[in-house]
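Would you mind keeping the following structure in view while I ask a few things?
Only one protein chain is missing; all other protein chains are in place.
Right, chain A next:
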Amino acid sequence: MEKTVLIEKLKVIIEPYIQDEDAFKNLTETTDFVKDLKINSANLVDIILDIEDAFDIRLENEDMEQMLNVKAAIEIVQSKQNSK
């Protein structure tokens, strides 16, 4: 999946959890989920589950630990999709 398409899909998933509208509007690859978007860290597991459903992949505990910003999320989703 193309990166731009993937980012758009990701944005739809994370929007309900964000607490900083401005940071969300200006979202880039380096945007951090907790530091920039002010997402409650407890909600990160909910985002992971939503990503699993949306992309039909399974994310392991190690993937979750790394998935702290947009760039990492894209990389992990892409690698999972490629290995399917």
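Details
In this section, a residue touches a chain if its C-beta (ideal position, glycine included) is under 8 Å from a C-beta of that chain, and two chains touch if they have at least 3 such contacts; residues count from 1.
FYI, contacts and distances are computed from a predicted model.
The complex appears with one chain absent; UniProt names that chain "3-oxoacyl-[acyl-carrier-protein] synthase 1" among the candidates "Glutathione transport system permease protein GsiD", "Cysteine desulfurase activator complex subunit SufB", "3-oxoacyl-[acyl-carrier-protein] synthase 1" or "ABC transporter ATP-binding protein". Touch with the hidden chain on the side of chain A covers residues 16-17, 42-43, 45-46, 49.
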